[in-house]
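A single protein chain has been omitted; all remaining protein chains appear in their positions.
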């Protein structure tokens, strides 16, 4: 009898100083089904080696480049089972394509690519290879976001009429990219980041959660981008009016110059009979407000939640779970889907896990907001 | 020595079943400087008499019409000192004009008139007569709104860059106007209410508080109106992008179909260094969020608030004041201004009290949003 | 036909610098049924005259002493209908006795007297005269406290098992009474205030709301008093374990040295099936937490509240009412009871209005906590 095999993850990116790479590692390993075993963590062999050591992996599997990783791992008897991409945006596409070509399923940090055209290229590759592909829209992993989604789907709110979604940050209220701040710098450079600043970095999160929870699709929009901080190249403030496929409308606000705000993601969905209200900074509670009765606060981990929500909580009610646990849910769903796929060669990623469709829609959203802002008016989605 | 004279208020409107009339009465009398002594409370003599009795006034001063009131009061040795108008919107202008012509100062519920053209007519009358005129934008009477205004004016937030203001209600999520509901019916009929539905009823409140607190002025806007509930004539949902005179931008959201919301007025103003965040349903607290330090909650009634804020609290910190007290502040400022005006014939209403300028700007806002929504694009203010 | 008569209030106390006197005036007059017309506002004729002028009353009815007021008013054709007592504690009893002897109903600020023995004397006088007597335990006037009471009475929580009540203030964290602060000084002097410091000033409020909402009665207690601030004479911190008549227990915490707290009154009542949670600084919301379902937030002014709660709200949901409005509810109930009493000579004060029984129990509570603290153990109530 041998040790039960965890799925082996190879990571691209996540080197020294990175924020999101370690989050992926922690989220992926949280439920004990995945283990980080290899990586091309940084742009030099030395930095990659150091990062590999900090992650506790076999030194021989800390590669200098992702090409090297893909090539070497293919030859191993115990190769990685999938690739996680946590690099700056501009490299997401080439890495994803190379991984898919090499036969590796992919988990990618968002945004999937830097442009809509690239997203279509990626979609084609995913379709052609038939390999599992997941996009870590982290907020989709929170139990109470799932509960909100379940409530919308249940019809209990009646027809959805109006959505307000916001994502307010303040960390770019100053010209941080001119001070040597790594994340700020890579986000400020269109060549690395793509053409959408705030809209690409966080607006797309707001867009995703809106569609993800409501089950509706944006059909046209009227967006306005603005660069508030002098000296900045890309937009740092984004607003959009939205029309949705059932006739509802929405307002989306995303900004990175809201001095004093941390990471205020909030979604409100209003139906005929009631509404839901969720805030990322208070993630384990969901407010449900009824036209004809008391406001409700639903708490994560309780027995009265929908079955799909209960299934993804790790802790009893009253014991907070957070952002890493959200990643953990997405990775767990990916792991389960991957195992099923290997068994049956059917793409079994669940609809709750954002994938290539979300990737394409997200990039389309960014591109459409930029266009709408340019023409100062409504554009079709 | 005689009894010190309170200012005598004559009210038009506020008959049986009215909501806002009693609020004006309570607010006006709260600080002991004003007394309701006369009124034309309803559209029939009988109903007016009944209302007068309920208000405890001399039966001889419960008039059948406002014309009668104005005429009779002028002849008394102890006439009313001013007229308070709390009727449906379409009668605000004729009553205000008649009162001014008869020499009576005016306090008017908002909106001041039903159209922008009417507002200009009213402005001309106010200017010509030189009489005090106040508009009860109630939220301007809350201490913590005054504190927010003082903080913005102090420059502590740095240059203001972004404003988000919202006013969400749910009470019109159904076609209430078809059920005999009085307030809903009068708001639903353009002939009574004017051409702006949600934008005129509550959008204008959001607009006012935005300008009132920030000290900025809207210079252009891109608004969108929508009638969500089938069968309704006027808009019940309003959103607008705003450009402000210092280069800042804003997003305004007002809706009356947000099922489950009660009266959610919220204003967030973001400057370079920090921001303020106020919610009407939690009126005695003001959140001040700093880019570089802890978030603050300032509490009404405390000693660390600005002098102008402290001056209008009636209670020690921790003892909640509310909506009626806000009206009380406006009426107190009106009373003090009126006394000064009678002494010196100089219009001495303080800048903190909304007046004819706010009235004109508010009506302009409504008209501009309607126009912008019609052309589906930006319009100058 | 003559002007409908408001009830005429004569006030004792409430002179220059007073906090609670003006609150009584505003609360009493709020609903238009009562008018302040006379008073012995301060300890000198001159100060009383000045206060009378500030209240806008007839100068001839601003008396130098309460004895003078009672005597003069009895002889008028339009005498006061009742006396409101808002003086320092030690004078509550003699004023109340004199008023009752003179045939005037009484509204008294709390505590009713300075000792339990005095309270029994007062109770005897109230019984003997049969006159209406009300005690303004302000928190009993909040709509959501009434809702909490209705829920407890309904049995929906099941048998009540556990109560936690707290009243935390910080304003006496320093030796304020040595700085010339009027309220602090009178509360610090046992001769004026009575023997209970914190326990008498705010502990008794916590005790009252506990019994008022739960419908239970304390049968024994184990209390501990402490004087935290050096130089202070009376206690400024009070805690007590309570046993209740249905077998439930409670913990009561009251302190005036909780630096940073304003006026944090909170009551939690736990039954077999659920619980209620109310905070005075957020008075228009009541949390109801169920063992088997989502937490509820009930909002004042909504249609789903109990009938008795709805009856005392003045405003639609979402429009905050506060402390003055709470007094207004108590005075309205007193006014209605007084009118009924005059018509039928039956004491018709409703059970929702705290009266002489609450007064006696409150003084007993203070006396028992002092005794328990002295013996460091349980005492019978």
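In order of appearance the chains are A, B and C, and numbering begins at 1 in each one.
To be clear about the criterion, a residue touches a chain if its C-beta (ideal position, glycine included) is under 8 Å from a C-beta of that chain, and two chains touch if they have at least 3 such contacts.
All figures in this text were calculated on a predicted structure; none of them were measured in a lab.
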item	value
Touch with the omitted chain, as defined above, among A:117, A:315 or A:375	A:315
Given C:43, C:249 or C:357, the one touching the chain that is not displayed	C:249
Hidden partner chain, touching residue among A:71, A:281 or A:357	A:281
Hidden partner chain, touching residue among C:295, C:333 or C:367	C:295
Chain not shown, touching residues in chain A	1-6, 19, 22-23, 25-26, 29-33, 53-60, 169, 171, 261-264, 280-284, 299, 301-302, 314-325
Missing-chain contacts mapped onto chain C	157-158, 161-162, 164, 166, 168, 170, 173-174, 222, 224, 226, 228, 237, 239, 241, 249, 251, 253, 255, 257-261, 268, 270-275, 288-291, 295, 376-378
Sites on chain B contacted by the missing partner chain, in the whole complex	288, 292-299, 302-304
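Basically, only the chains that are shown with their structure count from here on.
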item	value
Equivalent interface positions on chain B and chain C, same or different at half	same
Distance from chain C to chain A - Cα centre to Cα centre, in angstrom	55
Gap in Å, rounded to a whole number, between the CA centres of chain B and chain A	44
Junction residues of chain C, two or more chains touched	299, 302
